[in-house]
Each structure stands twice: as structure tokens, then as C-alpha cells.
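The complex appears here minus one protein chain, its other protein chains still in place.
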Amino acid sequence: MNAERAARWFVLGLALGVPLAILAVSWLRPAQTLELHARMAESGGWTPDALIVKAGEPLRLRLTSDDVLHGLAVGQTDWPAVDVFPGKVTETTLTFDRPGTYAFYCTRWCGVNHWRMRGTIEVTGETTVEPAITPPLYVTLGIDIDRPHPAATTPARRPSAGRGAALGVTLPMEYLTQEYYRSHAPMEVWRSLRAEPFMTSLSDDDVWDLVAFAWESNTSPEAIGEGGKSYAANCAACHGEQGGGDGVMAEALVKQLSTGMGHEAQAPASFIDAASMLGASPALLQGKIIRGGMGTGMPAWGAIFTEPQTWALVDYLWTFQFD
Amino acid sequence: MMRYDLTRLPLVKPLLKSRWPQFILTALLLAGFVFAILAGLAGTPVGSRNFGIVFVWIAWWAALMLIAIPLFGRGWCSICPIPAPGEWLQRGAVLGPQESSNDFSRSSATEVATTNVRRGLGLGKRWPNRLRNIWLQNAVFVLVALFSAVVLTQPRVTALVLAALLFIALGASLVFERRAFCRYLCPVGGFIGLYAQLAPVEVRVKDLALCAAHTAKTCYTGSAAGYGCPWQVFPGSLVKNTYCGMCVECLRTCPHDNIALNLRAFGADLEAPAGRKLDEAFKAFIMLGAAVTYSAVLLGPWAALKSAAYAIGTPAWGAYTAAFLLLIFVLLPGAFWIAVRIGTVFSRSGASTRRMFVSLAYALVPLGLAAWIAFSLAFVFANLSYVWPALSDPLGWGWNLLGTAHLAWRPYLTGVTPALQAVVLLGGLTWASATARRIAAEGLPPHAATLQSLPVILYCLLVTLALLGLLVA
Partner (left out) sequence: MRIISGLSNRYAHYISGYGSPASPAVRRLPPGAILLIALAIAFFPAPALSAAPIERHIHLDAKSFAYAPAVIAVNPGDRVTLELSSGDVVHGWYLDGYDLDLTAEPGQTARLTFTADRLGAFRFRCSVTCGPLHPFMTGKLVVGPNWLFWRAAGLSVLAALAGLMLVQPRPTHRQPR
């Protein structure tokens, strides 16, 4: 009788103990942690996708993915991205100093709707100083970024900044200012240079080399490197690793959009197309990146990239045209 | 045939007679089973990080297919947790009649054939005669097999399958007598029983004359000393391992200590000509076909097959289902029938083709087990490393109970696995060939037996080559 009783208690203990143990271990979680689940956008994206925290208060997050590898980063901050692993939990803490609305997004490609995987973090608090909102350059310049921008002439060979430097021509200062560089398309720069009296001895292609040189003077290897990394992580999947608008995602993206819109959607832009690239100013490119495309699959990166990051990316895009 | 009674060794008989070791193992496994269901339902949907998937389809499957079945036959069945709750309710006791009875004398000499199997809950109905075969088990296995791509990868689905087995077993125990679920419904039990014929252990009586003299047959009916055989088997008539669940209840109940746990040669049961049935023959075809199909679909490089197997409900899955059913119920048995027929004609044996078909199908038992071991080796070694994080973080909730939660996936022994698979398949083929020859020789003179078995051996050779092609090539 005792043996039977003992055995029954053993079974009961296990039957109750197992679920209780699970509950106990999960109750041991520290307070104020929020569990953030990542799923491919088709399956729901981020859950929850709207977070609220007070400025200065740490936001403790337990990140896990329910399907594939994702990543988490918060736009407009220098907080490093964190990988979110399937079936594993990664803990991280975010603290925001300034109130405002921040966007968080997925940093590891998780399908054709990866770029849609975004959420918001509302940071509440008193703001002492309202940051001045400056409009992007393309707005200030009045550029219509949706209008086609063909270049009237294109170089016969790929312009090289090195060759441009070796020409031994001293460019007037105005061509080398960042303001000028950002607001003028290479086509316009070439036309201006071509019209300069002291350039008459140079060939058309030599002038293009000088345009390339002007570009190189307005950027730095670090910026191009950063832009390259940004491009590889965010753009190459659709725009192609060689910039041809033929990335691995391009076909699926166009198909998805075409089905949704009922007519053929636009393919991702090609950066190796000299006729269109050389007619675009850096400001136009920056505008497209910030605002995204209307009716195309181009995401809006304004909430994600900081201004320096955006310009670095634009600088990098010219490497598809210039050496 | 040489047999060595293991109960002669010290400690073996006391360990088997005591109900505690088996009970504790069963209870712990039941806890693990329930935990696997909970993990599947509440844990992460990522299969490789969920205890339910990892411990059922990698750890338990490896232990079952690579160790338990080849070495212990139905050994798993003796500690399986699925029928346990139902059996406890049926018996009205968790441990045993001696421990729970206060009506009966403690002395085992008081031997009354009791109905203590009915002391607990349950209607105790007799299993219907028409279903006293393994056709139902075959059907349940095929049903689970058709959904296997989803079952093996989705924790929720595994949990549902496990929970369904648990509740069906419980229901069966409350309606029918003894272990009706295990004997006639369990999808796993179907193939464990078939391959148990190959095991080097068996439970048999020591002296049949003693059984003949013992009228009460309490090993079957039960007494104060122990319950009657839950597998509805009379130990005295046991010739093969197929339906003996090795629960050794009979060893506890027999008042004359006439039950032995024998060590014997592998595959001794294949030599017993009695009790060969069509349902078991078809189980052999089903298992062989399933091994070939899984090797092609799950381990092969053909994406279309994998997608078809996974996309339940689509026309592609319908085609996959039809092809699978065609293979196991028509093509494999059909080709085998042709092989048997050719053998019958050429050997001029005059034997009934149908009888030869059923008998020779047992040559596929060692071939099938070899095929399943070879198949299992591939994905077990590649994925065994998922076990370590599953122990520390079974639900994928970020726990780290044993410190192994962050161990990365790492496939083991990938360089030698193909060679191991080849060796296993070759062993299975040799065994199958010898078995076919031996079975054919049961009623035929030597050269006729060779001719009868030759086409069947060719069949086994072709199947082996196909498996080699899928797994090793």
C-alpha cells in the first residue's frame, strides 16, 4: 500500500511539477522586459510593432525570431544592429535621450518584403529644444525627383578620377565645393567645365575624367567604404551587386507589385545606366533614397539613415559610373 | 538454436520482478512526453530549437532505430509512456496488484485467477475480431507518413500528433481490455513489432510441459502476483517477438518461475514458419517503401519533391500522396509477387504463390531495418548537435538550464556516414538473401529452394542498389 501511494505521488509530482517548473522559470524573467517577436513581413512582421518608452528610461527587449534570421536596428541612431535568431532569445537594452518617434527595422534580408518590416518607438518626454527641421536638399533646390533625368551626352569610356587628377588641371574652387557637387548632376558639371575657356584643349572624355575627379574630391575613402557596406546590406538585393537593377529580389519584387497594382511595375533602377545616372544630381539621388519611390518598391529611408549615412551611400553610387 | 536465459545472471531477475525500475522509467518518460507536447504547443515555432521536435524526431528516433529495436526488439514498448495513464486507470493502480491489494493474501502461493485487470476504470471490451490484425496499424502509420514533412518540422503539429496518440491510447484503455492501443493502433508499434523478430532477446517460457500442467494460466488471466499479459499474448504460445511487449508482467505473475528472458541469435524468429500473415507482409512493404521515399524526398536534392511533400492540400501533395501509396501498396508488392511467381515457376516447386509471397516477404524484414538504420544515420548525425541547446533552452524562451543553450549546430561524422550507410545496407542485404533462401528451403529441396529464392534475392539487390543510389551516391 505504501509503495503504491509513493508511486502515485511520484506520478502526481511529475504531472504537476513539469508545468509548474515551466511557469516558474518563465516568471523569473526580470520585470519591464518586452518580448519582441520577429517574423517575415508576410507572417506579421514585428510583434508588437509600436513601442512606447520614456526618454532616459531603459527599454529592455527580449528578441526572438519565429521563422528565419532577422536583425534589429533603430533608425537615426548609432546603436549597432543586433541579430535576432530563430528560436533563440537575445536580450538588449535601448535607452533614448531625446523624445520623438523612432523607426526600428529589420537588418537581415528575410524575403521580398524584408524592407516592409518596420516598427515605431515612441519616446515620450518633455522637449526643451525643438530641433530645427531642415528640408532635404532636393526640396530646397526645387528638384522634381520623379521627372526623368536623361543625360544629353555620355562619355565614350568610363571616367576615371585618377586620370582626371593626372591631367594636372587645377579646377576652379567652385567646382570643388560640396554644395556645388551635391546640387549639380555630372552632366551639368561636364557642360560647365566644357564651356570653360581653359578646357578647350581637353577632349570630351578628359573633361569627364575631371568630373570624376571632382566627385572624388568631395568624398573620402571612408565614406565610400561606409556607403558600400550600406549598399551591400540594404540595396544590392534589389539593385544588384553590380548595380544593374537586377538583384536577386528584383524579379519577385516586380511580380508582387505588378500583381498588386494591376499593371507592370517598374524594375529597380540601374546605376550602370550612364544615360540616366549622369543626368541625376546627388541631391536627386538623396531625395529618392529618403522619400522612396511612388508606386515602386523603393523603400523610404528617411527615417532610417542619418544624413551623413545617406550622403555616403550617394557617394558610393557614383562608383558604378566612375573609377 | 542457442539461447541463454539472462535471468540466471545475478540482479537480472530481481530487477525485472520489481516493478519500480520499469515504473520510474515509464513515469519519467511520461513526464518527458508531456513536456514535449507542451513545448510543441507553447514553445518556439522554430523546429530545430524546440524540445518537442529535437527530442522526438532526433534523440528518441535515433535511440529507437539505432539501439532499441536492433538490440532490444520491443524493449521500448516495455517503458513507453503512451499507454501508461490508460493502463493505470484500467488497473486502478500505478504500481501493481501486490502493492495495491489489501484483499488478497500477500503470499504468491495464494493463486486465484482474478479479474484484477478490471479493478480500475474501463469497459474492458474485447477487441473486435475483424480488427485483430495490424491492418489498422498499417493505415495509421501510412496516414502519419503522408504528413511527415510537416510533422517532422512543425512543433505544433508534432505536439498534436503526440497528444492525439496519448488520448487515443487513453480512450482505448477505457473501452477495450488491456493494451488494445499498443497491439492494434499504435503506428510505431507496427514496425517495432515487425523488426523485433530480428532482436537478440526474447521472452519465452522455459518449460512448456509446466505450462500444460498449469490450468489456471495466470500469466494470461492475472492473479494477486501480477496482471495478465497486457498484450493479449499467452506466453506459452510465444514463438515470435512480434506481439510480446517485453513488459515481463508474465515473469512477475507466473507462480512456477517459468518465464525466461533469453539472449539468442539475431533474427531467430525469421526461422519460425508459423504465424506468417499478409498484414505483416504488407507492413514490410510499407516500411521499405517509406524508407525509399524518405531517402528520396527528405535526403535527396530534388526540391520539387520536398515542396510537394510539405504543401499539404495542394495538387502537388496529392500527386505525391498518390505516388507514395502506389509504391507501397502496388509497385513494391507487385514486383515482389512477380519475383515470387518466377521463382515458383522455375523451381517447379508446386508451392502456392500466395503462401510463398507471404513467407518470402519476411526476407524483407532485415532489409527494411537496414534501410531504416541507413536512412536514420544520415539525418541523426547531421542534426544530433541540436540536442545540446534543446536541453538548456527547450522552449526557445532564452533559458540556459545546463549552460549549453548557445552551442552552435555542428554536423557529426559527415565524412564517414556514407560508408557506414553502405556497410549497414550490405549487411541487411546479406541477411535478407540468407533469410530468403532459408525460408524457401522450409518446404523445398535445396536446388529448388535456391531457384525459388533467387528472383526474390534479385529484388532485394535492386532495392539495395536503389537505396545506395539515394543515400550514398
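Read from first to last, the chains carry the letters A and B; within each, the first residue is number 1.
Convention: contacts are C-beta pairs under 8 Å (C-beta built on N, C-alpha and C of every residue); 3 or more make two chains touch, one makes a residue touch a chain.
Keep in mind that what you see is a predicted model, and the values were worked out from it rather than measured.
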Touch with the omitted chain, as defined above, among A:227, A:247 or A:297: A:247
Selected from B:41, B:163 or B:299 as touching the chain missing from the view: B:299
Among A:187, A:210 or A:235, residue touching the chain not depicted: A:235
Those residues of subunit A which, in the complete complex, touch the missing chain: 40, 67-69, 85-87, 108-112, 114, 232-238, 241, 247-249, 252
Missing-partner contacts on subunit B, residue numbers: 46-49, 149-150, 153-154, 298-303, 306-307, 310, 346, 348, 378-379, 382-383, 409, 411, 414-415, 417-419, 422, 425-427, 429-438, 441, 445-447, 449-451, 453-454, 457-458, 460-461, 464-465, 468-469, 472-473
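Definition applied: only the chains that are shown with their structure count from here on.
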Distance from subunit B to subunit A - Cα centre to Cα centre, in angstrom: 55
Touch list for subunit A against partner subunit B, complex: 1-4, 7-8, 10-11, 14-15, 17-19, 22, 25-26, 62, 64-67, 86-89, 91
Contact footprint of subunit A on subunit B as seen in their complex: 20, 23-24, 27-28, 30-31, 34-35, 38, 42, 44-46, 48-50, 88, 93-96, 99-100, 102, 393, 395-399, 401, 405-406
